[in-house]
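Here the complex is missing one protein chain, while the rest keep their positions.
Lettered A and B in written order, each chain numbered from 1.
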Amino acid sequence: MFFFVLRRIGVMLLTAFALTFIVFYMTNLPPNLEKLAKSEASVRMSDEAVASWLDENGHSGSVFLRYAQWVGIAPGWVRLEDDGTTKGRCIEAGMTPEEAPRYCGILQGQWGFSTVFKQPVSEVLGRSLGATGWLMFWVMAVMVPTSLLLGVLSGMREGSRTDRVLSTFAIATTATPEYVSGVILIAVLASATAGVSPILHGWGWISGKTLFPGTATSAMENITFMNFALPVATIALYGIGYIARMTRASMTEVMTQQYIRTARLKGVSFRQVVMKHALRNALIAPFTVIMLQFPWLLNGVVISETLFNYKGFGWTLVQAAGNNDIDTLLGCSVVAVFVVLVTQLISDIGYVFLNPRIRLA
Amino acid sequence: MTDTTWDPSKPILEIENLSISFFTRLREIPAVMDFSCTVMAGEAMGLVGESGCGKSTVALAVMRDLGKNGRIVGGSIKFKGRDLTHMSEEELRHIRGSEIAMIYQEPMASLNPAMKIGAQLAEVPMIHQGMARDEAWKLARQIVADVRLPDPDRILNAYPHQLSGGQQQRIVIAMALMSKPALLILDEPTTALDVTVEAGVIDLVKDLGHKYGTSMLFISHNLGLVLDVCNRLCVMYSGEAVETGNVKDVFDKMRHPYTQALFRSIPLPGADKNSRPLVAIPGNFPLPHERPTGCNFGPRCSYFAEGRCNAGDIPMVDVRDANRHESRCIRIEEIDWDAPLQAGKVFEKTPVGRVVLKLDDLKKYYSVSSGAFGSGSKKVVKANETLSFEAREGETLAIVGESGCGKSTFAKVLMGLETATSGQIMLFDENIQSTPIQSRNVDTISQVQMVFQNPFDTLNPSMTVGRQIIRALEIFNYGKSDEERRDRMLELLDLVKLPRAFAERMPRQLSGGQKQRVGIARAFAGGAKVVVADEPVSALDVSVQAAVTDLLMDIQRKNATTLLFISHDLSIVRYLSDRVMVMYLGHVVEMGTTDQVFSPPYHPYTEALLSAVPIADTRVIKQRIVLEGDIPSAMNPPPGCPFQTRCRWKGKVAGNLCETVMPPVRVLEGQHQIKCHLPDDVLANMEPVIKIAAE
Partner (left out) sequence: MQDALTWGQIIAGLAARLFPVWIALAVLFAASFGFKRKLGLYGRIFDSPVGMIGFGLVMFWVFIAFFADMIITHDPLVQVSGMKNALPGSPVKGMEGAYYLLGGDHLARDVFSRVIMGAREVLKIAPAATVVAFMVGITLGLPAGYIGGKLDTSISFGSNLVLAFPVILLFYLLVTPEIRDTWIPTTLAAILFIFPVVFLAILFNSRFFTNPKQRNLYVGAVLVIGLWAYSGLAFNADPLGVWSMDPNVLNVFVSVVFVNSPGVFRIVRGMVMDIKTRDYVAAGQTRGEGPWYIMLWEILPNARGPLIVDFCLRIGYTTILLGTLGFFGLGVTPESPDWGSTINYGRRLLAIAPHPAVVPAIALMSLVLGLNLLADGLREESMKD
């Protein structure tokens, strides 16, 4: 078991380095750097000026070396200027070269400076992750119990009317990506000209023009049902369908197993067959699915936050990517890759623990 | 919940005119028609028939568990006088598990993988008797000891996958016995087990049946097992009971043509491929929606009378001068049942030619990493140890052994799918032990071919039969044009006695036996000299087995092929092989001619194996030798003699020789080899296991 975890962590670290390197490479492509130079210094720079600006700011040279500096496993670049001062990656304003640390990368907690938000990246990320954390929490709290319940209910008696209704619902939600469900939810519930809001307003049931607000910006300060329901529903809807279908498939498979027949012919009641014999075996597969859903959930978060203007992680990612904010984008990638890999690890280990056949083999 | 009004002299189970159908979108498929039988208290009733005859459906109908599509369309099932067909789910729930219990074919699949054994056992009395948890566990412990499992406490706290197949089946039996049911239904309970393990389980079932006075409904395709276990017997064919009666009556005085044909198609002692070949039942089992009018067996019956047998429904009639013996045949009085079998074709014994295949000291070791996560130390599995033998042209050499004995590994090495660790394989005068199949030339490959075990797996489901044979011809560079290959393919279909129209069929349109014939045709496409047949008939029904075995023998005679026949079934081995090699955990423990191996002196393992094989002949008297425990894992073989953990003769060897020293190969009279420490005088005084009582 110990070796298994150790090996998984090894593979995970390797993956993390490979992925962050790819991201680093792709954000530091020459066209991006050129754009950076022009936006930081002057738009009308000549090509030579761009080259020298990049050189002065440590953006030239081998990409591997720059990556290693960014991670913090190679010493930051140091450069003696013509005017006698020493500039360096790790030398902040008001610091002498001697005081500055040799290494300053991600591992040392130096995440760089955001050109869009004019703040250190670590602060930007901290704030936006906090906001997204709440969003994710509520999404999970809604999505996981609902989808498991739906899946178990429909998989318990395959082909029954409950099964058909619930399965159709699940298929319909998996066909509705977040940008579609978000748009429809807003149109139906938060539009002053369409959907239910004008009708309710006409009846005098709601005082405002719309039932739900069309943005979730106010949820940054204070989360309420009204301002959070739509973004959460937008993300959860797609996931509910997907996980419910997985659970259903797993449940129907378990229900046809011989040991379920054994239990039934032992005289166990249907309720007990489901609760005691089927459930645990049926939930092994959905558990891994839920964990592996994270890369996709991140998509949902980005779309939902953009749509509802909720300034969390996804919104930050879009801003950074759209404005060539290299350090922030890199920071976002590190966080995203880290989250995905950790959930994969949890999923692997959890699978082993849930399944006694593997654990004790 | 015992019904106090029930009179023990009345039948426990009384099935009358039961009809069951399955409903699909297209049609109603009758699975069981007009089935009647009674089981008295303490009686064991056997249900025998080939696959698809409806025997399992009857069992599930008694449990009222026919699934969504199955329905009882007529008749009644009375259990202790109460009609099960009209019971509500709730009433049924009280009977299931407490008064009627069931044991299934696949022990691993019948146990919940995520629940401890103890919890699964204790559940039964907790539901039915409302027993407290502690008490139920205590009872479970006692029953586990009753089914002769060692260390009950450890077993109760184990998960199913931690037990071996034999142990799991004992647990399933224990579970069925937890609330001392009045009726026990066993659906092929030992089919998935090795023969020596099967013998132990069967013994246990018999003993417990006596001990608890349980009635049994025992479903099997194996007549020998039924003879072992049951008092009464019901033979089924295509959804109908065709003959019922006491086991002895039916075995010795059968009164239905199907029963007779069935017995003539199984290899009993005395049958011989040359002088007394088996008689296969012609034709195929009718599909449920294609049953003929009148007698279902009519089209395959040698006593068929046009206009009578196919005129109308045939009722069950009592056999004259017999006790509770019935048959579904209208010509029962006309047929001379004692007429001797018309002598079929008798063959000359094929002469044995030059040495084709020679193995010398062949070894095959695997290194496997132990532990599920591939982290632990590497371990060496010795799959084959010092295999040496010769096989000659036209000879049949049987390789006998149970799971894990290394026979499949040997086949792989011979075929070139694996290379040998050391030793030599000579095919004619070519060394092939370390040539993987990719580097073998086409001639070598086409000379050694294989027939596989599972008929449902042996053909590619998405290619026509003809195409698959033609592909083999292409690969073996046969013929110059597509036409030539096509002609040859049709000839091969003739050779295996399949209609030429089958060339265009897809495998799913063929029956198991037919698929196996195609597999044989494919193996002989390149004119194979050596054919490895890996349990080629063990997955087939008995009546089909005879036909396929016959076919193999036929082709062998024509082509003087060397046949390496891998099997665990000693009956068929005795019937068709010239020489026999018995393997256990990678070692050849005994080798000799068929007569030498089947008569004393035996290797102790051969002796046990012979005793374990059920024989469907009332005249046979067997010594009962039941091996303790399971076959050790090849990953972790015992020190010394591989068989020492289960050997009953170990006491006769001085000191701890068996536990420490690998026995040498001893050559007895007539090149008969035995790998055993037993002294000569003990070997010489061994009793034969099987005796045929004088009539």
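As a convention for this text, a contact is a pair of C-beta atoms (placed from the backbone, for glycine too) under 8 Å apart; a residue touches a chain by one contact, two chains touch by 3 or more.
Note that the structure is a prediction, hence the values are computed from the model and not measured.
Student: Could you tell which one of A:Ile73, A:Leu149, A:Val196 or A:Ala321 touches the chain left off the display?
Tutor: Of the candidates A:Ile73, A:Leu149, A:Val196 or A:Ala321, A:Ala321 is in touch with the missing chain.
Student: One chain is left out of this view; which of A:Val71, A:Val139, A:Leu283 or A:Val302 touches it in the full complex?
Tutor: A:Val302
Student: Who touches the missing chain here, A:Met26, A:Val63 or A:Leu80?
Tutor: Of the candidates A:Met26, A:Val63 or A:Leu80, A:Met26 is in touch with the missing chain.
Student: Touch as defined at the start, partner being the missing chain; which of A:Ala100, A:Val116 or A:Ala187 qualifies?
Tutor: If we include the chain that is not displayed, A:Ala187 is the one touching it.
Student: Which positions on chain A touch the chain that was left off?
Tutor: Chain A touches the missing chain through residues 11, 14-15, 18-19, 22-23, 26-27, 29-32, 35, 167, 171-172, 174-177, 179-180, 182-184, 186-187, 190-195, 210, 214, 295-296, 298-299, 302-303, 306-307, 314, 317-318, 321, 329, 332-333, 336-337, 340-341, 344.
Student: Counting contacts across the full complex, list the positions on chain B that touch the omitted chain.
Tutor: Touching the chain left out of view, chain B contributes residues 25, 415-417, 437-438, 440, 442, 445-446, 448-450, 452-454, 457-463, 472, 474-477, 508, 519, 522, 526.
By definition in this document, only the chains that are shown with their structure count from here on.
Student: Could you give the separation in Å between the centres of chain A and chain B, each centre being the mean of its C-alpha atoms?
Tutor: Chain centroid spacing, chain A to chain B, equals 55 Å.
Student: Along chain B, where are the residues that touch chain A in the complex?
Tutor: Contacts found on chain B: 63, 65, 68, 93-98, 101-102, 104, 106, 109-115, 123-124, 127-128, 159, 161-162, 172, 175, 371-373, 375-376.
Student: Quick one: which bits of chain A touch chain B in the complex? Just the residue numbers, please.
Tutor: 1, 3-4, 7, 159, 257-259, 261-269, 276-277, 280-281, 355-358, 360-361
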